[in-house]
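Only a single protein chain was left out; the remaining protein chains are all shown in position.
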Amino acid sequence: MEKLKSLADLEKVRAETQAKLDLRARDGSPEAVVQVRVAMATCGIASGARPVMDFFVDELDKRGISAVVTQTGCMGYCYAEPTVEVQLPGQEPVVYGFVDRKRADEIIEKYIRNGELVEGIIPVNYEKID
Amino acid sequence: METIKLTIDNKQIEVQKGTTILGAARKMGIDIPTLCHMKLDDLNIENKPGGCRICVVEVQGRRNLSPACITKCDEGAVVRTHTPRVMNARRTVMEFILSDHPKDCLICPKSGNCELQDMAIRLGIREIPGQEIAEMSTYRKDTSPSIIRDLDKCIMCRRCEMMCNEVQTVGALSAVNRGFMAVVAPAFEQNLEYSPCTYCGQCVAVCPTGALTEVDHTGDVLRAIADPSKTVVVQTAPAVRAALGEEFGMKPGTLVTGKLVSALKELGFDYVFDTDFAADLTIMEEGTELLTRLGKFLKGEKDANIPILTSCCPGWVNFFEHNFPDLKDVPSTAKSPQQMFGAIAKSYFADKINVNRKDMVVVSIMPCLAKKYESQRPEFSVDGNPDVDFSISTRELAHFIKQANIDFNNLPDADFDRPLGESTGAGVIFGNTGGVIEAAVRTAYELYTGKKLSRLDFDELRGMEGVRQATIDFDGLPLNIGIAHGLGNARKLLDEVRAGRSKFHAIEVMACPGGCIGGGGQPLHHGDSSILKARAKAIYEEDKNKPIRVSHENTYIIQLYREFLGEPNSEKAHHLLHTHYFDKKAKIIVRQ
Partner (left out) sequence: MHLLVCGGTSCRASESALIAESLKRELEEKGLGNEVQVVMTGCFGLCEQGPVVKVMPDNTFYVKVRPEDAAVIVAEHVIKGRPVQRLLYVNPATGEHVSGSGQMGSFRKQIRIALRNCGFINPENIDEYIAREGYAAIGKCVSELSSADVIDIMKRSGLRGRGGAGFPTGLKWEIASKNQADQKYVVCNADEGDPGAFMDRSVLEGDPHSVLEAMAICGYAIGASKGLIYIRAEYPLAIQRLKIAIAQARDYGLLGNNILGSDFSFDIDLRYGAGAFVCGEETALIHSMEGMRGEPTNKPPFPAESGFMGRPSNVNNVETFASVPVIINRGWEWFSSIGTEKSKGTKVFALAGKINNVGLIEVPMGITLREIIFEIGGGIKNGKKFKAVQTGGPSGGCLTEHHLDTPIDFDNLVAVGSMMGSGGMIVMDEDDCMVSIAKFFLEFTVEESCGKCAPCRIGNKRIYELLTHITKGNGTLADLDRLRNMCNVIKDTSLCGLGQTSPNPVLSTMENFMDEYLAHVTEKRCPAGSCRDLMKYTIIEEKCVGCTACARGCPVNAISGERKEPHFIDQEKCIKCGACFERCKFGAVLIN
């Protein structure tokens, strides 16, 4: 990695990363992909997030869906772990709770392929500050 | 100096900035009770963890009660030391402490001399509410050659830990475990024997309760005296005579040499001798060794091993065997006076009175607990028969005398037996820090220069400072002397020696603060350092009053060399009076 030697360097990294993330999320963009974020804090992992994440990585690939699966921190829904956020290009992200392989399969087949919501949605119950 | 005005119990006082409430109150004559706190003024030793919370007082404007021992005075503070809130808190905390303390005062070795017991009396505790449902913390009892740890009686005052780590830098004791089971112990709760403990006994000297006590050998001594087939010989160390009187209500610093001899005779010892005699002998051997090494040093020989370190303190010997084994050739090879005495008693003297060494029992009265361990070192025995059979402390002797209902205070003075009871002033001052080296200087000077000293008091070697140094003019040869008491201070000098930076030709080390007068086997000072100073003064007084004050003029020493040893550092002297040291670093489990 290059060292960031000034605010301008920092801004460059910010802008590039943001642009990349935006393109990914924008419907119709050539780089648009399905984004799957798995809550992988200790509590999530303890309740089985790791195999769920592996499942998404493997199955999305096998089923030929262009997607990025990443880990993220705790979403706060301890009662519903493992939790997974799915964002289809051009749409608001949707959080699913209690995601096991069965539900993950359902999410891929119904929501990711057809945009049909499936059971287990966790409504966002907080304000973001951005 | 900035001062602060405050009010304690409705009285105004002005104190230096930085003074604690406890310090200010004491200055006004208000005696706030304390338990864990201990301060030895002139030795720069203070224990103030603020742990017992007995000394809490009410400071206006503060939400909680404040511990007087560590709370510094604030300008305009209003302090009250005996409000109902304070007194209730003190009593309740004391009840807590007692609820986790065995109630076997009747048979506790500390009974009558226990600060916890005193506090219970002072606070008028008559019952422990809820004792019937209160669990007590219990720990494995640990007996080492010198010290018994009965931690059921530990109140976590941390004094022993402070002495062991901060003052002595030995690091054998520290707090282990959490909460209710927290206690002071060697690492991994090992026995003291497997720790770097030097048996200096300073932990015992400051323990307010019966948690740390000495191994009691008075029973063994009594049995030996009772055995008609045994000739029981006793030797008493110099520092004992300056402290024993305290156990019988005498003023600190009262010399009781004559009464001590009488008492020992009353107790039934066959011969009452003086370790001071062996101290004179030590000077002959160690002084000669010093001059030999010095000669080599002045010739520029590499194996001169300068500085020479004194070796009469067994706590110190243990310390360098554990911590500085790489320097084990540096200390003098001379045995300690206790062991020299034992070796001579069981050879020269036994022959003289025609007793087989197996039928002779040598008992030593020592201000020291490390002497117990020293007497049990295998190298100090012949075919399993130790040169010194039992070493008992000043405290044990006092108990022994009391048990025998001897009216100590009204005993007539008596004199030591001969030949091993004759001693000089040089032997006496072994009891003080700086005394061994002063005695050595007196003899070495006269032997080296062939001249008589014009003055015998070397004030520059005396005092209570932890590390002292002086240069003595040996007729044109400036001899640099270093002195350390307290093992932490010794460590500083030893680090210099190890680094090759030491400027000294000779260094005296005593493990205990103040030297033997502050030994781990002495009557308890309970944090009053004026007691130590009074003892030191008494020792120098005894020296002054002695007709002979240099070791090489002791007529019985001269006789001993003539009749038996030949000359100092002779082959026979080496065999009987010298020793060698061991690398004990590997035995320290905590460090490795």
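Note that the chains are named A and B in the order they appear, and that numbering of residues resets to 1 at the start of each chain.
Simple rule for what comes next: a contact is a pair of C-beta atoms (placed from the backbone, for glycine too) under 8 Å apart; a residue touches a chain by one contact, two chains touch by 3 or more.
Please read all numbers here as calculations on a predicted model, not as lab measurements.
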item	value
Selected residue (touches chain absent from view) among B:96, B:297 or B:348	B:96
Of B:29, B:124, B:179 or B:450, the residue in touch with the unshown chain	B:179
Of B:51, B:210 or B:386, the one touching the omitted chain in the full complex	B:51
Touch list for chain A against the chain that is not drawn	1-7, 9-10, 13-14, 16-18, 21, 37, 39, 41-43, 45, 70-80, 83, 85, 97, 116-130
Where the missing chain touches chain B, by residue	49-54, 56, 64-65, 67, 70-72, 85, 88-89, 92-93, 96-97, 99-100, 129-130, 133-135, 155-156, 174-175, 177-183
